[in-house]
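Omission of a single protein chain aside, the complex is shown with its protein chains in their original locations.
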């Protein structure tokens, strides 16, 4: 079975309450970075603003917990608070049903698999939930997205601590299932350590043997890259000839390595300013149609905050954005589940097995 | 690479301190089920008793936390406290280095992969530990054991809640990688529910759809089997034509379904008395060369308590017994790690992925 | 603020659909232990059966996943499948709204604190949920129940591994906040070990020092009690002069020690047959008005299966039965949350802190 996009329920703005709704009130920013009283905050759902009588405009590249700014050309931009500038006209109103000229479309898609259930019995995802179908759907989805979508992977370092998982993820990159990578310094450092020394934090990533003075390896890897100036340089010089970063860079895929206070080094590519990181991440997530976050609460939740539940593609088609979290803990899964969207799904397992299994599941579709 | 048994270090009883050690003191039981003061309690390690001057006898079918009884024929039996009878002669002495005529051989095997490590850095198994090599070693081990050993699987119900995991485990049974099954009522009930209705606790085990009145399914499954008298009857009548219990029964494999206070029903095959269950479980674990416990703390720890770290095979060859725990939580892994044996290993992941991956890894070796 | 029972919503059986509903169909059992086709399975909710025209009888001592048997005297008994005898008349019908003469009353109580919430935002209980109010409510509830209710505690061994937690729980017993105890062999063994040797599995329960040959202590504790014949004997002889079991026994409180396949020993008081254990547990849970399960999935879930969400007290007053689970893991909490009752609550924390905090919170109310 191949993947099909669910239909979008176009709201009918020619009926009440929309037909009688006021247009949105926009208020000008007087202090840079500070929203006006009664600003409207965006959600993950498609939202329409009644900008002029009879014309409801969809927010095209939304993100949660931002404000809507009316641009010169009547376009609507969704901006983080810190980007607000004096003079920006910000949409106001907190009622979400149209009464303030704002409509938050919480039931935008017809999900075929979704059946409203009266019983809460087994409604929660736990480690005992059956995941076979999720894998199968994911294969279909990834195959579809490889050609028509934009797949962002968000990676914690666990993926590169294990040889098979690291190799499997490289295969996914090579065969077109990865369109952008979001990660931190640690992912890149441990991946480079594996390429240079065959170890992760001093342990061989296959045999798990601790090598002599192995605790120096990640520092030596950092030092080597810093001396060369970039990971790319190390690849070009033939020092790095395997791994995730090499595959990403050789394919020319966009990536963000966001700095954190845990970083050693850091590597030259790492962005020190977290809000610059956010901006870079958002510039990629604007294009996302599927996001898969693996074994990193920090980066997965950060990305989850940026990705709306829908995307406008091919001019005016509206489709869902799928968001998968893969983690060992129900706690992490519950955190993401609070998004409250049917497009957010969790698979509770070790990411090593997840990546290896997904690569195997897709292998027969490799060209 | 194929699996090789590690060498056994035969103790040299002709050297001190053994050469001068006393013989073991045995004391007669005066009260049924009650060990004498100063009884010796067994460990998971090979233990030798100095039964008569110059003759050190190995405990052949040991289990932890039991006592050693000298039989009529000078054999040594390892008995649970509750099985002690008046007149039994119980070994006494708590020093483990020979001084009481008892030697606990904690370094019995030369594990090739084991290198003593000074640094505790990354010494603990977590979800970020690399598991590729564990899978590969496990394939080799299972292939070896299929022919020469006795593999016991200890199963929690999670395995049968998922279609692919359930199917994969059936394949393992069919191809000879399962020699005995230890589980509880729930495993069998949910497996039978899946066979009869395609559901697990009312959810389809592939689509996860909740079916109409699905919460009756597990009770209906129980009722059906109770009315027939046995799972076997339901298989013979063609009502059950897939699943774990069918594969086990059709292959004639021994199994124990141990009752617990959580049980609904129970199914007719379930043993109500927990100490009878223990006895049955131990009668199987005596033969074990590899044990794999998946997603069940209760049954895995119970089994772990019964399995020594070694087994005497082919008359007098002594080999290790391997014990794997597969679970999502570090807590469960740490619990088992307290066994303190190099033959106890943990893989931290979802058992669904584990079983599916193992079946795929072994498939090329299927005949 | 003191605790007040929520009001019970009495169904009005003089209105549709009840007024026109048929009486329940009862079918006779033909095979012992096997329910008839179309049997009705009980839930945790108050259920009314239309036994004769115009007379709807409430199930008085219900439990989940059982069947309803019409007794000689027209009373309704709720029986486990395994207790069904040939000739028993079992209620049939699976529609729960009265159409089969059966009404499952899922909205029985007016919970003052409960407000239906549209947003799922933060709807799930996690370790980050605020628990202050839960403690305060629990103090009020326990004070109320001490005088008017029946409080059952379900204990895992963790409570007695820590000196302060063990002492605090003894205080709760002494001051009347414990009316019955459900546990396993391990709880009693480790409590007795602490009384006899000051250790838990060989570690001092305060200093955590491992004592010489400490791994013998739990076996020695078992042996001592087995030799005496009962824990009570050890108390009477002055060997045990502190701890949970002593407090329970000296107060004459009912308790059940249910055997499991993990048991060493066992102690003489432990019940070997799990279905006898269930029967004993249910004979106590019939009286329960509040149940608190701490750090034991096995026993907590087993008990949860037996406790309905309501109890008939003082002739015909109907009140909720409160069920608290205290555990470290979201997984365990989610398991219990599947009961789907507002009377089931979880506190996610270490039970040591929980018990110590509850004892402190109640101390000022001690007489």
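Note that the chains take the letters A, B and C in the order they are written out, and that residue 1 is the start of every chain.
Operating definition for what follows: a contact is a pair of C-beta atoms (placed from the backbone, for glycine too) under 8 Å apart; a residue touches a chain by one contact, two chains touch by 3 or more.
Computed from a prediction, not measured in an experiment: that's the story for all the values here.
Asker: Which residue, C:223, C:273, C:309 or C:352, contacts the hidden chain when the whole complex is considered?
Answerer: Only one of C:223, C:273, C:309 or C:352 touches the chain omitted from view, namely C:352.
Asker: Just one of A:10, A:97 or A:273 touches the chain that is missing; which is it?
Answerer: A:273
Asker: Among C:37, C:55 or C:127, choose the residue that contacts the chain missing from this document, as touch is defined above.
Answerer: Considering all chains, including the one not shown, the answer is C:127.
Asker: Under the stated touch rule, tell me which residues of chain B contact the chain that is not displayed.
Answerer: 119-124, 126-127, 329-331, 334-335, 337-338, 340
Asker: To test your reading of the contact rule: which positions on chain A touch the chain that is missing from view?
Answerer: Interface residues of chain A facing the absent chain: 31, 33-35, 39, 41, 65, 81-82, 94, 213, 215-216, 219, 222-223, 226-227, 258-266, 272-278, 281, 297-299, 301-302, 305, 328-329, 331.
Asker: To test your reading of the contact rule: which positions on chain C touch the chain that is missing from view?
Answerer: Residues 113, 115, 117, 119, 121-122, 127-133, 135, 157-158, 161-165, 200-203, 205-210, 215, 295, 328, 348-350, 352-354, 356-357, 360 of chain C touch the chain that is not shown.
The criterion applied here is as follows: only the chains that are shown with their structure count from here on.
Asker: Going by average Cα coordinates, which chain is farthest removed from chain B?
Answerer: Following the centroid criterion, the farthest chain would be A.
Asker: Could you classify the chain A-chain B contact as same or different, where same means more than half of all interface residue numbers appear on both copies?
Answerer: same
Asker: If you average the CA atoms of chain A and of chain B, how many Å lie between those two points?
Answerer: Using C-alpha averages as centres, the distance is 43 Å.
Asker: Let me have the rounded angstrom distance from the C-alpha centre of chain B over to the C-alpha centre of chain C, please.
Answerer: Going by mean C-alpha positions, chain B sits 31 Å from chain C.
Asker: If you look at chain B, which of its residues touch at least two other chains?
Answerer: Counting only residues that touch two or more other chains, chain B contributes 215, 328.
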